[in-house]
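One structure, pasted below without further comment.
Shown here: the complex without one of its protein chains, the others still in place.
Each chain gets a letter, A and B, in the order it is written, and its residues are counted from 1.
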Amino acid sequence: MRDIIELASIGLVSGLVIGLAALAVTLVFGIARFANAATGDTMTLGAYAALIGTAWTGSFLAGGALGIAAGAATGLLAYHFVFKKLEQRSSVASLLASIGVGFVIRAVLGLVFGHGQQVFQLPMVRPFRIYDIRVQPNDLKIAAAAIVTLVVVFLILHATPIGRRMRAVADDPMLAKVSGIAPKRVMIALWALAGGVSAVAGVLLGMKTVVSPEMGWEMLLPAFAAAVLGGIGHPVGAVVAGILLGVAQEVVSPLVGFTYKIALTYAVLLGVLLFRPRGLFGRNEGVR
Amino acid sequence: MEAYLVAIAIVTGIYVLLALGLNLQYGLTGIINFGHVGFFCVGAYTAAILSQHGVSLFITLPASAALAALAAWPLGLVSLRLRDDYFAIVSLGFSEVVRLIVTSERWLTNGVQGIPGIPRMFADLSGMSQASAVLGLLLVLNLVAIFAMRRMVSSPFGRMIEAIRDNEEAVKALGKDPARFKLRVLMLGSALAGVGGAVYAHYIGFIAPEQFIPLITFQIWMAIIMGGVGRVSGALVGTIILMVFMEGSRFLRDVLPFISEVEMASVRIGIVGLALILFTIHRPQGLMGDYTRK
Partner (left out) sequence: MTLRIRGMTKAYGGLRVVDDVSFEVSSTAVTGIIGPNGAGKSTLFSLVTGFLDGDAGSVSFADKDLSRASPMARARAGMVRTFQVPREFTHLTVRENLLTAAPNQSGEGLLDVFLRPGRIRQEEERIRAEADAMIAFLKLDRVADSPAGGLSGGQKKLVELGRALMTGARLILLDEPFAGVNPVLIETISDRVRELNARGIGFLIIEHDLAALTKLASVLHVMDRGRLIASGAPSVVLSDPQVRDAYLGGAAA
């Protein structure tokens, strides 16, 4: 039992990271209407930017801020040079181009930083116990950072005018168009926000494990799965689904082995699409 | 030099098989298959494992095609009814799961170490004549595939898949089930990828999971988009352009020796990425033009 709770608490932390990535996916899917396959590589880019920032300033917080800025800038660049030009086309065109954007990001990172693994130089702290459950202090920091990010994002979405407009466009693009919500400003806010959130997810993932050019791409499938499970375009759903997936992955990994825990997310993705396409929270979106 | 050209021609021939399969799926039927490499992988491992047990090459090739098609069957059955972009994600995930399986099931696939010493084709020949024989086999396979595809395109089946590409709902309104046709197309394209995988395994002699990454899938996408979607000639032209890029980057290393092999790998990823972006935006119909002008 204790093992399971320990696994679950580890899963909770990785679940928060998945949830953040899924949040970025679901925001873009809900508002720009396509599955953004560059999300994973934007995460990676954020992590590398944070590494540089930390090395320059000596402060991890400053590094993280640089990571977020880099992620947001990447989102905006991708929108300006690629996705804006595909707005009138089918969602498949944007999806295909987003694969290309991801590849370009990964290529640049590979050229600049090489293919080796790098780590954040975090102070080593001994794990401590709460009610006999072993807790890694770093995990606590990661969870705290993820929760702060989520609070900020939801404040933006619910308490600012641009956030409300974003939600309105997500709810009904036609209605938003006729009621005169300027889509361009919404799009700029969206891409900055999605890029920033991806970067946070990348930084936290890097803190948890290591930073490598492939790290974000490997998170793409879990992120898609969580976005679908939570209901496409549903931010709260994405986060909750991410946490559920993270916990489920860790809890089943003693049963199915380390490698197959990724396959679990695939099974969830497929199962949800087939049997409950609106996910846990979403409206009926029509996936067939 | 001659040996080098033959080697490139062989790899091109394998890629053309893959491109023909994807072109059938995307260009003619509109199926967004982002998991093509998964079927290539199934074919390669089928051939490698069977031939390790002494099965003849005449069997491993058709067996690879059959198994790859069989792997496509459950995927298509459950997910071809999904919206295009959801199928794309599901198929991408499928190829990653295939890679997970060949990585994990060591008893069958030898895991990350991969399978070495896969018997070569035409082993009683040597050197150039052996390579030429492989090239000849690929030529035959491709010609058969092209011939069969032309036959199909001009048949009622071909008419129907193009109708599905143009408007799936309208096909349903006429009382025909698009999923039935799409499933067959997915399996056929996968069979071509499977054959390609088998020839690849026998030719290279060593396969490992890391060779079957999604980058391969998107190289093929790059090829058919550059060559012209929905055209047999497009698959051919696009693959040749792809090979020029990939091999050209190798020459680039001769000119710029300070670029390391891993850096070249990044350059290649970047080229594929840029090509996907630029062609999707500026020439979605490819260099060879629209398929309406057959």
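Just so we're on the same page, a contact is a pair of C-beta atoms (placed from the backbone, for glycine too) under 8 Å apart; a residue touches a chain by one contact, two chains touch by 3 or more.
No experiment lies behind these values; they were computed from the predicted model shown.
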| query | What shown chains does the left-out chain touch? | reply | B
| note | From B:56, B:155, B:233 or B:260, the answer for touching the chain not displayed is B:155
| note | Answer key for B:36, B:99 or B:184 versus the chain not shown reads B:184
| field | Touching residues (missing chain, whole complex) on chain B | value | 148, 151-152, 155-157, 159-160, 162-163, 165-167, 169-177, 181, 184, 188, 291-292
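One rule holds for everything that comes next: only the chains that are shown with their structure count from here on.
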| query | Roughly how many whole angstrom separate the Cα centroids of chain A and chain B? | reply | 31
| message | Which stretch or stretches of chain A touch chain B in the complex? | response | 34-35, 37, 82, 85-86, 89-93, 95-97, 99-108, 110-111, 114-115, 213, 221, 224, 228, 257, 259-260, 262-263, 266, 269-270, 273-274, 286-288
| remark: In their shared complex, chain A is touched by residues of chain B numbered 32, 34, 78-79, 81-86, 88-90, 92-94, 96-97, 100, 103-104, 215, 218, 221, 262-263, 265-277, 280-281, 284
